[in-house]
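One structure is given here, and the rest of the page talks about it.
Apart from one protein chain that is not included, each protein chain of the complex appears where it belongs.
After this line comes chain A, so read on.
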Amino acid sequence: MLELHEICRGFSGKQVLHDVSLTAARGQLTGFVGGNGAGKTTTMRIILGVLAADSGTMKLDGAQLGATARSRFGYMPSERGLYPKMKIAEQITYLARLHGFSKSEATARAEDLLGQLGLGERLKDPLEALSLGNQQRVQIAASLVHDPDVLILDEPFSGLDPFAVDLVLRVLVERAQAGAVVLFSSHQLDVVERLCDDLVIIGEGRILAAGEREHLRRRHGTLRYELASETDLGWAATQPGILVDSQEENRILFQAESEVAQQLLSQAVQRGQVTKFGPVLPTLSEIFREFTTDSTDPAAENAQEAAR
């Protein structure tokens, strides 16, 4: 388990991270979401030791995180980059050697991994000669070649074609199943929602919410109910204690206290056959929106907008 405890960091006087604490467990995917400039990349760089924290502690499996443990971290930065003119096998070998593998072992690993990613025929081609999709695969190889047991990926899906998205997904799940810590950030909230067991939401350098996905969905956002019937549900909207979000002839989506919702259900059953009733958990985007609108002062933002 990777643990961050009250990490603070500022850049030239401006505080970017405020007491950031989070955990990412082994064997599952942890999603890290937040708006632009929320502090995701800075947090990730601090985990990797590329940046230093001003204060706070980091632990891996209970032990203080140091350079030795970090040599088994794999990193995919949000802005991708490798040497454009270097042959791909050579460049992955070089990175493996920087992580401490012997020359022969590094070469074997690099060629093997690139082969697995479907690039076995292109080993001697310079990176810039490959298509964008294939370049992305090389990038994935770069973060995996040293068999990392902690994977930190900054926006791993941005700019990927659907094939590459599937490839990355498969790789992430595989690594997690093998017992690695996998922490990744993404703007694609639907992907995060589908994949991640755990979520961390960050805004303006503070952790806004963290925990199991289902737990978060139940606890945050607005609980709504969906009711569908074979008869017209037009009468339901006028009932006291009910706030209708959307209404069709045979289906309504509404917010209400649990008891009020049950009363509405029993009324509906009396009027006709109910085909569907149940709570609708908020989607991650809704929770995310709730948090981000809470944390930013809309008036101030509008004023800024107007000033531009």
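Everything below uses one rule, namely that contacts are C-beta pairs under 8 Å (C-beta built on N, C-alpha and C of every residue); 3 or more make two chains touch, one makes a residue touch a chain; residues count from 1.
The criterion applied here is as follows: contacts and distances are computed from a predicted model.
**Q** Between "Cysteine-rich domain-containing protein", "L-lactate dehydrogenase complex protein LldG", "ABC transporter permease" or "Serine/threonine protein kinase", choose the name on the UniProt record of the chain that's been left out.
**A** Hidden chain, UniProt protein name: "ABC transporter permease".
**Q** Which of these touches the unseen chain: A:Arg45, A:Arg122 or A:Arg175?
**A** Only one listed residue reaches the unshown chain, and that is A:Arg45.
**Q** From the list A:His5, A:Arg26, A:Arg72 or A:Arg251, pick the residue that touches the absent chain.
**A** A:Arg72
**Q** Write down which of A:Ala38, A:Leu60 or A:Leu95 is the residue touching the left-out chain.
**A** Residue touching the chain left out of view: A:Leu95.
**Q** Under the stated touch rule, tell me which residues of chain A contact the chain that is not displayed.
**A** Against the left-out chain, chain A lists 11-12, 45, 48-52, 54, 67-68, 70-73, 75, 77, 79-86, 94-95, 97-102, 105, 108-109, 112, 142-143, 146-149.
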